[in-house]
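Next up is a structure, given as structure tokens.
Here we show just some of the chains, and they stay where they sit in the whole.
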Amino acid sequence: MKLYDVKLLTITCEILAQKNVIEILKNHDITGYTTYEVEGNGAKGLRGQGFKNEKNVKVEVVMREEKISGVVEDISRTLFPDFAIILYVSDVGVVRTEKF
Amino acid sequence: MPEAISEFLPIYLLAAIGLHGGIEMRKTGFEEMLIPMVVAIGLSLLFTLNHYQILRRLGKFNIFDSYALASTYGAVGAVTFSVGLSFLKNQGVSSEGYLAAILAVLEPVAFILAIFLTNMAVSKQIRTKKQSISDDEELDIGMKQTSTKLSQVLKESITGKAIVILLGSIVIGYIIGKEGFEPISIVFDELFTGAIVIFMIEMGIIAGQRLEDIKKVGIFLTAFSVIIPTINGIIGVLVSTALGLSLGGAVMFGLLLASASFIAAPAVLRHAIPQANPSLYITSALGITFPYNIIVLLPIMFTISTWVHGEEAIDLFNYVTKVFV
């Protein structure tokens, strides 16, 4: 069984920025992603208590290496200044490259 | 806050408000509603502009925070409205059913104005830059994004869940009338006060967790969060009394104008004016204005309304022990 190298981009941000992130993914022709609500602490303080609007969300995207750079740049440029957000990239292996 | 409460109760409150409003409107018809609604919209816009001037000039907030806060206080709060209804019910006083419709219509008004003006300001800045430097593709994109955002936010707030539920249940209430309401009145009427109490307990816990944040809000904004609702609310009571609203109706009209939005505001403003600091408007609206409105301002407005309607004032002392029930 052969595994192909691709990238996993993980974005953790305030839930109200989820739409913006997915919009950016769409602009790069990426439609596969996974999301879930999380809580957390960071530069913008403790998040996740209280109302749903004040939660964080994680968005995880498995994608080909060549797309990473554009997506990360767009997110950094448009969302880093105003939103509670972090992102990181890691290496993963998948079976079906045609899916990503 | 368990999701059972945070997600479900606001929907429930909106549905209950809408149903009651619809049932009442069936009795009175639509004509009566027109002038109060137009006046409410006018006041909401006027107040929003006024808040902006105060926040920008006196408070020295930046454009974004100023517009965000201005509209938070120009907008309305459905939870505050619910507490008002339940307060009146306890006092045995009724109010005009169409106020629920005014609540629905007012919901987006202040936001739309503030977003429009913020975008104007941003576009102007961009244009100034553009002229002074040179043609720049990025600025074009910036402007395009700005205007797309406005129309998108407009569309979203008008078709937003809160408004759909509120208007939908007004229509349903109107259709089914008092009689059709019978089998569900236990859920949407008798449970109403209890549901609010549960919601308020949880909100009290949340507010308690924010005590730290409230300290950070600063003296100016703290004063703003108390004085502005008081002025807006009293103007509301007086104007609506002049328009012929009943004792209870005038209180609710005043409460609409006094209330600040703390559920809708972050959802709308975080997308429309992301540069504004959300903890400012959430903390002041939820942590200061909301408790002030229901504990202090509501009985004050009730007393004023009683005076101007020439009826006997409530026993304020007795009220204090009852405010939450």
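Each chain carries a letter (A and B) given by its place in the written order, and its residues are counted from 1.
By definition in this document, contacts are C-beta pairs under 8 Å (C-beta built on N, C-alpha and C of every residue); 3 or more make two chains touch, one makes a residue touch a chain.
Because the structure is a prediction, the values reported are computed rather than measured.
Trainee: Just one copy per chain kind is placed; express the composition of the whole complex as a label formula, please.
Mentor: Taking the whole complex into account, we get A x3, B x3.
Keep in mind that, in the parts below, only the chains that are shown with their structure count from here on.
Trainee: Rounded to a whole Å, what is the gap between the Cα centroids of chain A and chain B?
Mentor: About 34 Å separates the centre of chain A from that of chain B.
Trainee: Would you mind writing out the residues of chain B in touch with chain A in their complex?
Mentor: 1, 3, 6-7, 206, 209-210, 263, 266-267, 270-271, 274-275, 279, 282
Trainee: Given the complex with chain B, which residues does chain A contribute to the contact?
Mentor: 14, 16-17, 19-20, 45, 49-54, 81-83
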